[in-house]
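A protein chain is absent from this complex, but the other protein chains hold their places.
For chain A:
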Amino acid sequence: MNEHLLFEKKEIYIHEQPKEELINGPLIEPEKIGGRLQILKNKNGSFLRFLPYGLENVVSDDWAFVVNNSVLTYSKDSNSGESCTFENKQNLNKYKHQFEFNELSSVRRIYQGYGIPCLVFMLTDGRTLPNLYFYKGGSKEFLQELSSYFVFKKDVTDPRLWYVQRQNSEQFKQSLYELSLFNEQRENVMKKFLNEPVQSTLLGFSKVTNILRDVIKPSESASKSQFYVNDFKLDIPNPGDDMSDLMDSLVSDNIHSVPNDGYEMVTKVDLGPMPTVDRGPPVQKEDLIFDKEGRLFNHERIKQMIFRGGIQNELRITLWKFLLNYYEWDSTAKSREQKRKIRVEDYFRMKLQWKSISDEQKNKFSLIKERENLIEKDVQRTDRTHPYFESDDNVHLVEMKDILMTYNMFNFDLGYVQGMSDLLAPIMVIMDNEVDSFWCFAGYMDKIESNFLMDQLNIKLQLSNLKALLEFFDSKFSHYLEKNESSNMYFCFRWILILFKREFSFPDINRLWEVLWTDSPCKNFHLLICISILLMKKDDIMTNNYGFNEILKFINDLSGRIDLEKTLKHAEGLFLQLQNFKNVPNNIYEIIGFPVTEKNEELIDESRLLIPRSSSRESSAKLSPSSSFKSLSFKKDDDSVEVLN
């Protein structure tokens, strides 16, 4: 094989989280795939490989095609042409990972879960290897071993992250790089300096004093830039103005510094500290109070509780019907019974409409035939790893088709669009009943139908709103995306279209959706969730210098790796920051549905700074849907954004 083993560390594990967990409950123990982590060398150079136990002696049969992160083994069978022989090894093979050293972009050493150290390798093309757990220790030693092949540089914002510094032959670039004044592509440095002297210089200065984060706010008009320092707004007439004044104004009491692992971390606070948000327990049966006519007496409080902690799994079958407009919140038991009767009749009436189309008729009804084909194909491949849909000839697959076909009759103008089956699947698992699933699905579609319209305008609007929010919360990252052709935020398309369905496990998506269905604490809260994930991951993107392709790949690959509770807390923290900050631009208020009339501006000025402290709760209640927070308490904490892992 012409490979030389240079270094090996055994007892390394990959964790495979059980993909579908049926219940919310204690975390199911992940499957652990053990193996060895090797540094090897062949004629093309050095590379790193994780080799699962059991694959040690697998020699490629006829010819092996060693690729970036996997090995394909083909054998030429003279009778049947090319066929694959890896079927039996396939299960293990998917855990085999390797990359060439020149593909490594960064490595992070973290302590996950029970304090087991693990290494996370990120590559230049946007891939992230699964966490490699060092159960028997030795991650530090491994990094030390690696450091004989690379020049690692510790990231200034994240002391657990080392990125690979490449040798650069051109002296000029090299010197710039070693000074580390400029993070971005070196070719652009001078050009950028000429175009944006203020920003470039500040960026450079910020490196000299180590970090000066979030210095530059976006200029709201072409002629002047605004800098927010705490609550003071500085209007800078023109880029290129007196630099020393600007620096003086920035390096002032309004900036506090905290020691951070040998680096001095200078953080400019402009939105105030990120409030710490506590999440609550899921709603349980005991929390529901019905009056004597069966009205859910305390439904406002229940909604708040759902926002705060979700719903216990067994109770979802009841409460989702309220959240998805199957029943009115203030309905009586009797009216619900009547409503259900009508729902059942309506469903079967509409189902009969398409069921009764004869084959002959269908041949002359191309639109319905086309949609039926598409639905059938998608049903066959929607969440088939979930036990509820797993087996072939599964009655639930038939039900899924019937529900989607009936929805097509119910909303023929919209029809069936890919992504809908994703939205339906979790509802079916919870409802376990065709009619109820249909109407809950229809209620969900009412909320987000516009995501699926032909013109895609609503998706585009949401993406542009997302960009505006990002610009507000983190203009530096927003600027980075612009430079990397990603300002259309298209990499978030999947998140928004099907509301993170592909990003989370079933239990997590149940939780996330029920939180979103409460419409709390503001309009477009899902966009704050997007922002939250992006901010938690921005260092990965920026440190690795990812461009358009890599960003999309990186974001797609976050699927299954996002900590939902942490994200929900952080997103609510962002909301509270917006609520507390008084100089929020109107376009941001509009996105999250805060009133922007002058009258309200007064209220905002009085109340925002102190919310959610007790004295100002009442005034905030007048302003926005945040009234639902009256009974909740928050701790203020000087917390900074942490990187999720």
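Everything below uses one rule, namely that contacts are C-beta pairs under 8 Å (C-beta built on N, C-alpha and C of every residue); 3 or more make two chains touch, one makes a residue touch a chain; residues count from 1.
The rule is simple: contacts and distances are computed from a predicted model.
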Per UniProt, the name of the complex member that is left out, chosen from "U6 snRNA-associated Sm-like protein LSm8", "small monomeric GTPase", "Lipase domain-containing protein" or "Nucleoporin NDC1": "small monomeric GTPase"
Which of these touches the unseen chain: A:R384, A:K523 or A:R561? A:R384
Of A:Q165, A:Q361 or A:N433, which sits in contact with the chain we cannot see? A:Q165
Residue in contact with the excluded chain [from A:E103, A:D155, A:E372 or A:E399]: A:E103
Over the whole complex, note the residues of chain A touching the chain we left out. 1-2, 42-47, 59-74, 81-84, 86, 90, 93-94, 100-103, 105-106, 124-126, 163-170, 173, 177, 185, 374, 377-378, 380-385, 417-419, 421-422, 452, 454, 456, 484-485, 490-491, 493-494, 497-498, 502, 544-550, 552-553, 556
